[in-house]
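With one protein chain held back, the other chains of the complex are shown just where they sit.
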Amino acid sequence: MSGTLTTVPFTILFLPLFGTIVIAFVCPRFHRVAAAIIANLAIFGSFLLTVILALTVWRLPPAAQAFTVKYPPAWAAHPQFWAHIPPLTISFELRIDPLALVWMLIVTGVGFLIHLYSIGYMAESKNYRTFFAYMNLFVFTMLVLVMAGNFLWLLVGWGGVGLASYLLIGFDTDRPAAVAAARKALILNVIGDVGIMLALFLMYAHFGSLSYKEVFANVTSAGPAALNWIGIWLLLGAVAKSAQLPLQTWLPDAMEGPTPVSALIHAATMVTAGVYLIARAHPIYDHAPLAAQTVAIVGCATALFAATIGCVQYDIKRVLAYSTMSQIGYMVLAVGVGAYAAGTFHFVTHAFFKALLFMAAGIVIHNLSGEQDTRKMGGLAKRMPLAFSTFLAGTLAITGIFPFAGFFSKDAILDQLLRLHHPALWFFATLTALLTAFYMFRLVFLTFFSGAYRGEHEPHAARSGTMALPAVLLAVLSLVGGWLVLPGHDAVTSALASTFADRSTLESMADFNWPLSLGTLALAVVGFLAAYALYERAPQMRERLRTTLRPVRALLMNAYYFDTIYHWLFEVPAYTVASDFARYVDPEGIAGVTTGLARTTVHLGDTMRGWETGYLRRYGLSMLVGVVLILAYYLYVAHQGAALGAR
Amino acid sequence: MTIAPVAISWTALAPMVVLACGGLVVMLVDLLSRSASRAVLYGIGVVSCIAAFAAMLPLYGRSIVTLNGAFAADRFSWTFDALLLFTLALTFLLSSLRKADDGGSPGSYAALLIFCTIGGMVMAGANNLIAVFLGIEQLSLALYVLAGTGFPRESSQEAALKYVLLGSLASGFLIFGSALLYGADGSMALAALAKAAASLSPLFVAGFALFLVGLGFKLALAPFHTWAPDIYEGSPLAVTAFMAVGVKVATFAVLARVVYAAFGHDSPALVALWAIAILSMLVGNFGAIRQRNLKRLMAFSSIAQAGYIVVALNGVNREGLSAMLFYLAAYAFTTMGAFGVMALLGDGSESYADLDAYRGLFFKRPWPAALMALFFFSLAGIPATAGFYGKILLLQLAFNGTAWGVAMAVTLVLGTLISFYVYGKVVWNMFAAVEGEAPAASGNAIAPWIAVAAGALGTIVFGVLPQTFYASQPFLAAAAK
Amino acid sequence: MQIPVGDYLAVSAALFITGAVGFLLRRNPITMLMAIELMWNAGNIAFAAFARSFVDMSGQIFVFIVITVAAAEAAIALAIVVMVFRRRPHVDVDDISIMRG
Partner (left out) sequence: MVLFWICTVVLLLTGIGVIASRQPVHSVIGLIVNFTALAVVFLTLSADFLAMMQIIIYAGAILVLFLFVITLLTVGNEPVERGPSRLSFQTAPSVAAGLAALALLALGVRNAQPSAGIALPADFGSVASFGLQLLTTHLFAFEVTAFILLVAVIGVVLMAGRKEVRF
């Protein structure tokens, strides 16, 4: 192993953390822009090194493309593990392989563009420094997640991402909604963490190890039942992190965070972690058909579910949030059926166009002084040409219009679904594609056309180069990103081949099913036409539809009442129990169990303080009493011993 | 009459001799040059620590029993000695800022600290009951005085008085216990205890009980802990730091040597020790909840930590000894570091013993605040700090299949949870927004910075590379015979 | 005739407990120190008795050491007592309790 390959991964990993630390400790003395520069440089450095690493790795023969870097490094005299708790040995190890590299490229690359964008977007924030420190931290934790060489470090990254997202979603601490959203995200993510933890326990029980290498090498030694359970618990983690059914409710609320944060969460980090986890654990899912099927069904259901909700929402960021949920559903579906390369490909293109959509939406929101409701927009195409053109590029990409990126990646998934014989899943996925086209173009019309501007305040055309540049770059990427897979040429599958070498069913995407592709393209056009008809041509038809479909619309507006159901299912009983407990157990109780517990603890603390009377004679007495107790016990032991001896 | 010459291994005694010479030099310099500054005197102290450590190097990995079996310089005592010297050096660095009104002649103060540490080293190598008693007394007598060196403050006088009276009471138990232990096996050697322990004769168990009381007092294990909060609060900051670390290190050396010499892994006589450990964990953590004085809080914390460390004796095996050494090292780093931050910020005064002084500290002094947070995280046992791995090792030892082991493990986890609140409160205070005028943070002297940095370095390195150290020779303690 | 070692131990235990209780009952620190001396001497009796019983000089050496240490300890303790009480009207340890809780 050359020296580059051992040191570079650690540098990539720790540059963002270094950025966080420097910003937190050094920057207070400097101008606020210093924080932004440091944060950007840290991520950019990470990105450059990742590119170098990727170029190096992909030039190696396939067998050498995956390697593990351990810490402490090899030259340290002692065995390369971080902790040895017999029989479990845990190393701090990084695993670099094509799959991890794809994620690292996106996390650092798109992450960098979003950092760049934030310079302008957050310019008026009071806590500029803190923001960039958190952003770097977010990227760091995500890198830990994707670069981890064993499941334990994956869990560390997994939890870290949850924590960082908590900090960023609740960044505007003076807005209660943001704080509540952050808390919700954290709680639902912790449920997922528990799932992963359970999976880890099971893995440890069955394989005696948590390292990818050992677990995957011995995967067949565990029975299918065990593997299914491991798969299900891992899925719980993935579901929570990727906002899939039924733990999806935090994602729309997370829109309370600043727009760059939304972009980071949706495009580069966090929600795609679930896809990564399942792709990473593919040896387990390959041998756990039931778990894999569950994954596919969850993904498909979420894709459809979120797409339907997206059709009626008015908040521009919420629509994008539901679209993310839906697109992640596609990816989960793909990896669930075993089309790992297709899922990864869609992740890449999605990162481009989703980050782009958020940036464009962010420019709109920024220029409208924080307005997010599309009913108060309209006719903005002329006023904000840049925002419009970039948003349009993103929309064309996400809806799968040729030759934009989404066309290739979404088609690849649909194509693979048919090839792998999942017609029902294919049907719903295709239906989702139609809905996607509808709600995305609906959003475009509502925001940028549909008559004149409806807002109260005149939009100001503040424009910042650092906001425009990444948007334009991403628009280009959204166009060309899909060309990685062209008829007869499939760069993605061949790049990932060494990771999925153990799969015989890894299908190339190069072989286009042209009727299918054109059919989906046609569906996208149908969606476009429907949106055009309802929102541009015939608003009166829209009114008629709205009245006839009132119950359906209410259902969708409220996101299938998931929040309400959860409220009644979990929160209300919990509060009832807690308050009853407070009423009966703790007469002065205010907030129930926790207060009671806290109070008991404090009481005990006071008791301990009462022991410290300050009188040294009392202390002496306490000692003498201790002497009596110990003597009594010991003489009892001696008596027992004598009795034993006598017997 | 011919007298056979006593075989003396000067190699084994060299560290203590070198340190003692350092103490004498300090006194001489103090005597000859009436104007020798603190910096010079404490500098000599630090230098003699380093010299003593250098004298320890030839002993690395060796095992010498000398002076007719009274004193052992083996791999076990080596690590304890190294920790003691580390603590002493850091104590000197922390002392350098003591305000003039804190009283005490610096020369005598430094000499007492050195002789106190020599007492600790005697304890670490003590191989018979006489040496144990002498080591404990030398350590204690010096500390009684040191506790009072803040005598312009009334609380320091009170601490000295309470400490000397209660300490002598505890020594009474120790002496009587030693007498009974001696009577149980007819020999002063610790190695001879095994035979008496196996028979569990009433004489032996009564003796061991009283002996345990004496050690329990020094370790501040509940229910013999009551002195600790008052005396930690009253003593000068640097002395408190030494008390919290040095005394524990030395006394645990004695406790471990006695337990390992006397008992097998399943002796029922150890159950009282487990009960004491559990009680200490609870008392320490619960007691700390309401404290607003950081030195007091550290006292309760040290009670709990002592309780944790006792867990390492569970099973009386080699791993336990290694785990104990590792945890003690982690404890030494973090505790000395935390006291270092207090000394640094207070500029030698006691003003930063008050929790309120830490409000919003991070926004004024990010580095000390962050390091303080690091130390408290380590005490609480957050991953990637030394304390975390130490606790993992202890937990692993606790689960050895016995009911008491499980009870200790459960208490350990419970205590850790409570301690999150205790330490979290301090950390939270440092990161809380400041309202109104906060006391000015000034201290920036170099000496305590070195101490804090050393503590932080140890905490992080032991946290990031625990296995490297755990698997290294000083920590793989040779099981006592 | 040889007195059984048990008798010596009984005496020493009684003296030991007398001292311990005295420590807890008296408020004068000097008397408390004397109570402690009683306890230490009780240990000495036990040591000397065992030394005689085992015909082993090391027990007596321990007694000698304890006597020496007791001298050092008494000196230090009395110095501290003097320091604490020199300016106080009453020599009462219960007055010395500003730290508590």
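In this document, chain identifiers A, B and C correspond to the written order of the chains, with residue numbering beginning at 1 in each.
Criterion: a contact is a pair of C-beta atoms (placed from the backbone, for glycine too) under 8 Å apart; a residue touches a chain by one contact, two chains touch by 3 or more.
Because the structure is predicted, anything quoted here is derived from the model rather than measured.
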item	value
Partner chains on view for the chain not depicted	A, B, C
Absent-chain contact - pick from B:Asp74, B:Glu137 or B:Glu350	B:Glu137
Hidden-chain contact residue, picked from the options A:Ala182, A:Ala267, A:Ala361 or A:Val627	A:Val627
Touching residues (missing chain, whole complex) on subunit B	3-4, 6, 8, 20, 27, 34, 67-68, 70-71, 100-101, 103-105, 108-109, 111-112, 115-116, 118-119, 122, 130-131, 134-135, 137-138, 141-142, 144-145, 148-149, 151, 160, 180, 183, 186, 202-203, 205-207
Residues belonging to subunit C that touch the chain removed from view	1-11, 13-22, 24-28, 30-31, 33-35, 37-38, 41, 44-45, 48-49, 51-55, 57-58, 60-61, 63-65, 67-76, 78-83, 85-86, 89-92, 94
Interface with the unshown chain - residue positions in subunit A	615, 617-618, 621, 624-625, 627-628, 631-632, 634-635, 638
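Here is the rule we use: only the chains that are shown with their structure count from here on.
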item	value
Distance between chain centroids, defined by C-alpha means - subunit A, subunit C (Å)	69
Residue list for subunit C, restricted to those that touch at least two other chains	20, 23, 93, 96-101
Of all residues in subunit A, the ones touching two or more other chains	609, 612, 614, 616, 620
Residue numbers on subunit A that touch subunit B, as the complex places them	24-25, 28, 72, 76-79, 81-86, 156, 601-602, 604-609, 611-612, 614, 616, 618-620, 622-623, 625-627, 629-631, 633-635, 637-642, 645
Interface residues, subunit A side, partner subunit C - complex	609, 612-617, 620-621, 624
Residues on subunit C engaged by subunit A in the complex (per definition of touch)	20, 23-24, 27, 93-94, 96-101
